[in-house]
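Sending over a structure as structure tokens; questions will come in a sec.
Note that one protein chain is taken out, while the other chains of the complex remain in position.
Here is subunit A:
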Amino acid sequence: MSTPARRRLMRDFKRLQEDPPAGVSGAPTDNNIMVWNAVIFGPHDTPFEDGTFKLTIEFTEEYPNKPPTVRFVSKMFHPNVYADGSICLDILQNRWSPTYDVSAILTSIQSLLHDPNPNSPANNEAAQLYRENRREYEKKVAAIVQESWNDDEDDDDEEEGEKS
């Protein structure tokens, strides 16, 4: 069934393929365009470098007038990511705009890895270490970077295409 939300998501997918932003990728799941899998590669010159972080994005029929729910599936250690993987990011909540698309969402999350906002912490430990003990913060992040590679091996069959 084609609805405005689904048609918009087809456009988002087309744009993502034709004009792929560096360091992120995403695609709808096989049988449901309302649920996407995505990968964000840890940005260079950050402790997240070389990580391959998987996310799911769930849209409603109200998209793009309502933001999707975005969640890290890979374990994350970041001041603005909750323990369940959900993300505290203004543009996914009160500063959402219907002009955003999947490409914009993924690049915004990528830049959040770059620039955490320790003033609105979702993970107190991460926020505190980020402010007070950067070396320990980087050590904890290095551990989840390692773990992000392990998830790739768990479900090789479905995610093979996203690794190259």
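As a working rule, contacts are C-beta pairs under 8 Å (C-beta built on N, C-alpha and C of every residue); 3 or more make two chains touch, one makes a residue touch a chain; residues count from 1.
In this text, contacts and distances are computed from a predicted model.
Missing chain, UniProt protein name, picked from "Cytosolic Fe-S cluster assembly factor CFD1", "non-specific serine/threonine protein kinase", "F-box/kelch-repeat protein" or "Anaphase-promoting complex subunit 11": "Anaphase-promoting complex subunit 11". Touching the missing chain, out of A:Glu49, A:Asp101 or A:Glu138, is residue A:Asp101. Residue A:Asn65 is the one among A:Asn65, A:Gln93 or A:Asn150 that touches the chain not shown. The omitted chain makes contact with subunit A at the following residues, 3-4, 7-8, 11-12, 15, 62, 64-66, 95, 97-99, 101.
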